[in-house]
Structures are given as C-alpha cells and as structure tokens.
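First comes the structure, then the notes that go with it.
Removed from the display is one protein chain of the complex; every other protein chain stays in position.
Then we have chain A:
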Amino acid sequence: MADKTAYERVKAARRPEKISTAELINHLTSGFFEQHGDRLEADDPAIIGGIGLLNGKPITVVGIQKGADTDENIARHFGSPTPEGYRKALRLMKSAEKFHRPILALVNTPGAWPDVESEYHGQGSAVAQNILKGMQLKVPYITIIVGEGGSGGALALACGDRVFMFEDSIYSVLSPEGYASIMWKDAAKVEESAEELKLTPEALLADGIIDKIIHEYQPGDDLSELRDFLDQEFSQLAKLPINDLVERRNQRYRNF
C-alpha cells in the first residue's frame, strides 16, 4: 500500500465504495442505540452517535458519516458536520464520561461544513469546545481516521489518547484542494499539494502524529480482529488512574 502516491491515497480515501462509518459502528458494536440532537436546536445527520456494546462492554461511538448517494450526501452535507453536529458529539461524549464509557470516534470528513449558517451558529466555537473538552474527558478516548481527516473539523473528534488511521486514509491541516488554492491560487494542483502536505498514514506515523496504521477493511469484511484490538486498547487505557490518563493525553499533544 505504501507504494501509492500521496494523491492516489487521497483518491482511495475518498472512494465512495469505502467501508462507511455506519457499517463500522454496526459491525464493531452490537445493539447500537443511536441518539439524535444537540439538545439546543437541531440534529445533524453528518454525525452518527450513540451507545453500543464492544465485545459485550458498553462504549459510546461518535462518527462522521458521508452519504451513499447524492440525496443522502446532501442531507449529510458530504460528511461535513455543522456546529450542531459537533455539539451533538460533545453532548454524547460528556454523557459517556458520566457513565464511565470509553469513547470511539470515527472520522471521515473533508472538513467542517463551510456555509453562512454554520458561521452564524458558531462553527469555530463548536470545534473549539470539542477540542477543549475532549482533552479533559475522564474516560479513554480513541479516534480512527477512516477516510478523510480534514483540518479542524477532523481534529474536533481526534483529541484523544490514541489516534489510528486506516491504510487508505489521509489527515491534513487542510484539504489538498484548499492548500493548493492558498499556496498557489490554483485548486487544480492537487497532486503537488497532496505530496507537500505529507498526509499519508505512513508519513504521519513517522512524524509521531498518529499511533498506528490499521489495515483497510472492505464492506462486508469480518471486523472481529479490529474489535478485539480496540477492546484491548480500551482495557489498557482503562487501567490507568483517571488523572494519569488525562495527564498523558495532555502530554501527547504538549509534545507537538
């Protein structure tokens, strides 16, 4: 897989046939109970959140879901959450903390939804809150970048104890198109910007930004290995005294 160019990796991360967040949730957990709404004003379908059993143990999952077709994509704004989506995620994460459930965040977004309404509703503030509170949560918190991990919109759900990436995924400060547009005023120079951004899992692992690369799963694949791996990671993190857990998490980011 490492022989793919950065741009090929971008395309692979965006493939519509990729395993979806919803399928991951449904097959990693059993009896998933989905929860809706930010308890303020809306329910953003770009975020799926709720409680499920991972190998029989309750966990909270929040994930960013893209649409399977155009209609669904419009409803889910192409996997770009609105402030309401981030607030729903934070509400569920706080609820997880209250009931001592670990948190699994699944990220697949080109970035937070850029529209006027989201600006009015405080997109910056919503992302900021998720980062600030996310880093203080007193429960184990693991993120998997499933496909795209674009800018602050991804970081909002990736401030935990461990960050993993699928083989065909990318994580960067901005989408390659956005980067090309800012650096060379030419959004078409995507191949070059993909190289410069060092957005592949291998580059990010070497740089210490992520902790592990997880091999790619196709729709319909047996996920038991991934399930056991996550179970093990959560168990290890849960053994730490709570203050140590939060302290180590802060240290993880302090070193950047």
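The definition used in the following text is that a contact is a pair of C-beta atoms (placed from the backbone, for glycine too) under 8 Å apart; a residue touches a chain by one contact, two chains touch by 3 or more; residues count from 1.
Note that in this section contacts and distances are computed from a predicted model.
J.: Write down which listed name, "Rod shape-determining protein RodA", "Putative aldouronate transport system permease protein", "ABC transporter ATP-binding protein" or "Acetyl-coenzyme A carboxylase carboxyl transferase subunit beta", is the UniProt protein name of the chain that is not shown.
T.: The missing chain's protein name, per its UniProt entry, is "Acetyl-coenzyme A carboxylase carboxyl transferase subunit beta".
J.: Using the document's definition of touch, tell me which of A:Ser20, A:Thr60, A:Asn108 or A:Gln123 contacts the absent chain.
T.: Candidates A:Ser20, A:Thr60, A:Asn108 or A:Gln123; residue touching the omitted chain: A:Gln123.
J.: Spell out the interface residues on chain A facing the chain that's missing from view.
T.: So the residues of chain A touching the unseen chain are 112-116, 118-125, 127-129, 131-132, 135-136, 151-152, 155-156, 159, 171-174, 178-179, 181-183, 187, 196-199, 204, 207, 209, 250, 253-254, 256.
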